[in-house]
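Everything on this sheet refers to the single structure shown next.
Every protein chain but one is kept in place in this view of the complex.
Then we have chain A:
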Amino acid sequence: AAPMGKIGLGRPALPEEVAAWNHDILPDGTGLPDGEGDVWTGEEVFADNCAVCHGDFAEGVDNWPKLAGGMNTLNREDPLKTVGSYWPYLSTAFDYVRRSMPFGAAQTMSDDDVYAIVAYILFSNDLVDEDFVLSKDTFFDVEMPNADGFIIDDRAETELGLFSAEPCMENCKESVEITMRAAVLDVTPDHGGDD
């Protein structure tokens, strides 16, 4: 940034304050806390705190997110995107569980519990053995199946040129046929709102 004059508002953040809010964990493991958790502890913690929505085996209840399964479905009609089948980095799972789960009681779990839950999710996805213990030291022993499944936005190369041609204005096509109707599907809430 080009240097500009400072206005002199705000005050220095104290180390305790930064530590209280700065919880993010980077893909390279920066930010991982001390502690550990094994699969079987994870199963218990998961059963107590997570299974009501995510299922005993992380398979998901009703419309709640499935955390396990869906391997090799990403190029199919209805891909099942889970921690195992889709998430590129394990750091995200730890970060998100610790920061925002359980839904409705976020930031109530100890770091050991979070390690254990994540270990159990990995086990549910057949990515670790039942005797696996997750910690800083074993974090990168886990291979995330879809780690190479992402590319940076390539619309500039694949779309912008394609969609910047001069468009047709007259006699652009012969016929127009209806191929799909929303009214036939009939999943829209009733109109109105005044009743």
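As a convention for this text, a residue touches a chain if its C-beta (ideal position, glycine included) is under 8 Å from a C-beta of that chain, and two chains touch if they have at least 3 such contacts; residues count from 1.
Keep in mind that, in the parts below, contacts and distances are computed from a predicted model.
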Per UniProt record, name of the chain withheld from view ["Sulfur dehydrogenase subunit SoxC", "Dissimilatory-type sulfite reductase subunit beta", "CRISPR-associated protein, Csd2 family" or "Tyrosinase"]: "Sulfur dehydrogenase subunit SoxC"
Contact residue for the chain not shown (choose from A:46, A:87 or A:115): A:87
Touch list for chain A against the chain that is not drawn: 1, 3-4, 6-13, 17-18, 21-22, 24-28, 53, 62-65, 74-75, 77-79, 81, 83, 86-89, 91-92, 95-96, 99-100, 103-104, 106-107, 149-155, 158-160, 162-183, 185, 187-189, 191-194
